[in-house]
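A single protein chain has been removed from this complex, and every other one stays in its place.
After this line comes chain A, so read on.
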Amino acid sequence: MTENGVYVYAIIPAGAALPAGAAGVGSPPAPLRLAGDGRVTAVVSEAPPQLRARRRDLMAHQDVLLRLSDGGPVLPMRFGVVAPDEASVTAQLAGAETEHLATLRHLGRGVELNVKALPAQDSLAAVVAEEKNVRRLREEVRRRPGYEANVRLGEAVATALSRRAAEAGNTLLHRLTPLARAVAPGPEVHGCAFNVSFLVDRDESDAFRATVRKFADAHRDRAEIRVAGPLPCYSFVASSGLRPTAARV
């Protein structure tokens, strides 16, 4: 029955219901069930054979967590956490029940909003107009065209685009921090100059998003700002059950 192990999606307070219509990882999607007999419950399913980070399963994981977080506080698991069997899930929950409950209480009605700043793809004219270094290298290319000069120019453009996006992100960070209960830097994403998550009460997430959008509109020539959420609190589950990210991967 559990030959591939038990896939763990989330830990929720006991008594919370499974979201209707949600299905788990695997093909066909594995039915969800609850595991645990204490004051916290795990949402689990059978793990599929040869689980990998494929689109279908990533989306199933995310979808289950989004639906769960609509219903109340959730401790989201990282993608791909598999327990050997249901008994080990129940034992873990029993052993760490107090910490899990404390984290659930701390999150309360909080949701995660993730804000990214990427180099503004349409801002080359602004970069040429405003970046002295780029202008100088561009003139050098004009005077003495060549491979090396072009590489230097292109590198300066790439650097300037990233720096401008990071600066816009940091300005935005100062505006958003007072609106959030907690702030957590996101993992490094290549090509992304700024990546930060904010813990915001669900009732305030619309206002938060509106603030981000307003800033994004006003800084289009410096950064492409993206906001995602409300999300399950992936970045705010720093209980002792969480291994430091740096030690992983």
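Definition applied: a residue touches a chain if its C-beta (ideal position, glycine included) is under 8 Å from a C-beta of that chain, and two chains touch if they have at least 3 such contacts; residues count from 1.
Heads up, the rule we're going with is that contacts and distances are computed from a predicted model.
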In UniProt, the chain not displayed here, chosen among "RNA polymerase sigma-70 factor (ECF subfamily)", "Gas vesicle protein A", "ABC transporter permease" or "2Fe-2S iron-sulfur cluster binding domain-containing protein", goes by "Gas vesicle protein A"
Full-complex touch with the removed chain, picking from A:17, A:94 or A:189, is A:189
Logged for chain A, residues touching the omitted partner chain are 5, 8, 11, 23, 27, 29, 51-56, 58-63, 66, 75-84, 88-89, 92, 96, 112, 114, 116, 118-119, 121-122, 124-126, 128-129, 134, 138, 141-142, 147, 150-151, 153-155, 157-158, 161, 186-187, 189-191, 195, 197, 221, 226-232, 234-235, 237, 239, 241-243, 245, 248-249
